[in-house]
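One protein chain omitted, others in place.
By written order: A, B, C, D and E. Residues from 1 in each chain.
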């Protein structure tokens, strides 16, 4: 996440990180494109309008599956269910399985709950959610698909690059994706060199990190960085 | 709140009540029409679009005062600031004063914070908020005025009748306002009669409440109710 | 509460105090005899048995009013509703009024909720509860009247002396009531003398409190205590 | 848990599920018969009575081991220690080991704490508890064995079928055990068929789930269900 | 607090405000000089050293009264008791009374608890604390008097100007006291003029606040400010 933190705040994007998730597979990184869905607490006057339109168009009513059926490979399903637990369960194991197939393992980020945690735990797709509960989804209205939504302290836009690990999730505006990937290469080489130096056992941490104090070492690092970046980018 | 609870859930409106507020004047009831405002966490790409439009139209940028300047007498300002405290302060004492003047004391419900609690505490308008903080409002974008917003577990529509007391707040769809006011009269008479009977000291609570067990008493109550409702509604 | 704390732990009664209450009238002390009621989460197999018995005996089912109708002057209604809020509302304003009449203003301690806080706030009886909510009591079964119940970290016995102030509530086994009242007199005189000495402005706090350091002063205090206790107990 | 949720609420049993546990072995399912134990905060007047009886009958006083020594194979030890952490430790590693032996690996559900988490983590029996702490059990009185107890929002009866997985725990009245097992078979076949269809990659989720939209598919599913249930139940 | 917030962060002092207090007298402002005291959890090896020194110097051991006896008029007692409740009670009503006399009503800020809330509530000195409890102070060691201490997210220095109202507390380094008082005058005049304009009913909030949009009005305000500041400072 370090490489993202090194770029976004400097561009004025200070609210793109959210944590506090239950992480389904802590060792599994998530990378994909945000497909956003918004629910709000049900009130019949709004719900009727929303559902009438969908039914007039031949649907079975606006529900979680209307959104899920639009998912494409590479999507990460990002859902604002305002932290709802009982009745805020976007999928159980069958729909989780469907999302995994439809997105080719993209992933999901649910500011709400999932059902059938036991069954889902056996499936190989990244999942981030607030809680799990045996209830079905209920008492909510689907109010938007692929609109800007709020997930905790982040405004998520459809198309954001969603990157998650066991620490938390970054929602990256796509215009910064390339810069962050370049930065990531640099961070990678910096880590590599820094630890190599630490392995030598001759240096205090501040001799080397965050940048080498000695001019010779600084030069050595610059050359190492240049060479390694060339190697990495050749691939 | 009893009279609202007696009507709305029966119509399928089960999510119209929210509590957990810091109540500015516990003894002061709030009644007004919802004027809704939505903020989201700032991200510059959205913020620029929103502000450019406003500036192109001659404004000084979209901010809390753009919304506040639209308030009319009888309005209650209802704001989704997603519970933000530091930097989530919709008004300080000067703007609170302005809102009081503009709405003729309507009130405000802030799912966020206010500033200058000490100064505001001396002003005579109902106020409900999550917290107070000395910071100015910052790091948010105004994303909607008079759109449906979420306040805790309620979807609030502009125009909802907002009724607050020290217990919490009901957001009442206007189509039920008359029915609830009629119900309120009935509840009022029922309370009156019930306590009169309790004052007599002859009855156990279950002889009288929630409805009289004895047929004679039931008839007495029905007549009392009819007479009193006539008196009340004559006014 | 000081006088209770000075007695009970020394007798091995270390779990008789509970706080964390919403206090209805912070300036109003509560003193009375515990009338205990226990509810548990409803399950139909138990609920049917409980209600059948009551109905066979001519009742309308076991509910909160069955217990409330048994209250006597001087009782404090102490209810285990396991902190339940929505549906855990033991009384609204009408039944609160009834309890006030029946107990002659004894009071109530609800590990659960009340309804109609606005109406109840105007009534002159001490009340301690965890929260308030507009719902009716529901989804619970009355499982005991005047049995030992648990209220937070206290095991309350029917007949305990219940003493509450804005700090919290002590449930005092009646066998210690006299000793605590005697202790209270002593504490009262000690406070009186200590502050008189502090008013003189000649002493550091540790010269006087908790006991006078100087033998002369100690003697002075002992005589003052003896004299004042005689006066107090003469009344 | 899905299969239980599909049955119990429909029978009026809406309060049989509890979560928020620290789960000892997330991958290990727990199934057994509830053996219930209740503790309350110690007060010497009650404690003396309880212990005198037990000692008069030749015991060493009523404590956790009196209950533990009654466990039988297939039991799950379910204990109300009202969430107590410090001093609310029902077992350490030695008694956990004993319970494992005595119940043949049945399991335990502690609304309280355990001691020696490090040692217990190596033992192969399901365990659910609120916390762990190095203290010994203290400052509580054993007030009931195999009586109805409250665990969070559930009233647990001795003899309930206790089913736990990494999501949470269902306490199932035994009269519904058969129906739930039948339902479980059906759910299992439904999952099987649904995923098979999703694997084909031709369908949107709503074509198949929760029930097939197309009459042909519906028929196909009904036949598949019938055939598979026969196979399963033959075993 | 507005006037402090307008000065300190601009000087790099961003961590001088702390809230989350139980405020004894919400209507009563607190202003005084910080007298700091630090406690840490007791461990006998440290405690013995601390007390031996004090006793060797003729004291009765280092305890809360050693610090309290050093208080002077104008002091505000600021204590780090690391939020401790049970046993973290720095004063009861007698010592609160002494502090009130010794500081001439300066006040106290306790990151911990007080005892005898009922008695203290009747005394006319500002008090801020986290909780109240009937226990005596215990299981802590006094580790510093008039040293830098941490209170929540603030590093408090002895001699800081402590300013509290119902919103929270600012700890102001004394070098900024004059600037803040000047700023406060300006804020006061600005509020005065702003509300006068709002009272006229001709302006939208953004015409006037935070600064007048119209050049004429801006000039009017500048002249008003100048005149009023002169009047105020003449006094």
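Everything below uses one rule, namely that a residue touches a chain if its C-beta (ideal position, glycine included) is under 8 Å from a C-beta of that chain, and two chains touch if they have at least 3 such contacts.
Computed from a predicted structure; not experimentally measured.
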Problem - Chain not shown: contacting residue from D:60, D:196 or D:219 - result: D:60
Exercise for the section: Using the definition of touch stated at the top, determine which of A:191, A:214 or A:231 touches the missing chain. Expected result: A:191
Practice task
Tell me which residue among A:69, A:165 or A:220 touches the hidden chain in the full complex.
Solution key: A:165
Completion exercise
Contact with the hidden chain, among E:46, E:181 or E:232, goes to E:46
Fill in the blank from the handout: Contact residues on chain E toward the hidden chain run 11-16, 40-46, 82, 139, 141, 143, 148, 150, 153-155, 157, 173, 175
Completion exercise
Even though one chain is not shown, chain D touches it at residues 60, 65-66, 68-69, 92-95, 97-98, 101-102, 115-119, 121, 132-136
Handout entry: Touch list for chain A against the chain that is not drawn
Key = 1-2, 4-5, 17, 19, 26-27, 29, 165-168, 170, 191, 194-195, 198-199, 201, 204-206, 209-210, 213
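Rule of thumb we're sticking to: only the chains that are shown with their structure count from here on.
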Practice task
Identify which chain pair among A-D, C-D or C-E reproduces the interface of A-B, meaning that over half of its contact pairs, matched by residue number, are the same.
Solution key: C-D
Practice task
Would you mind pulling out the distance in Å between where the CA atoms of chain D average out and where those of chain E do?
Solution key: 51
Completion exercise
Residue ranges of chain A touching at least 2 other chains are none
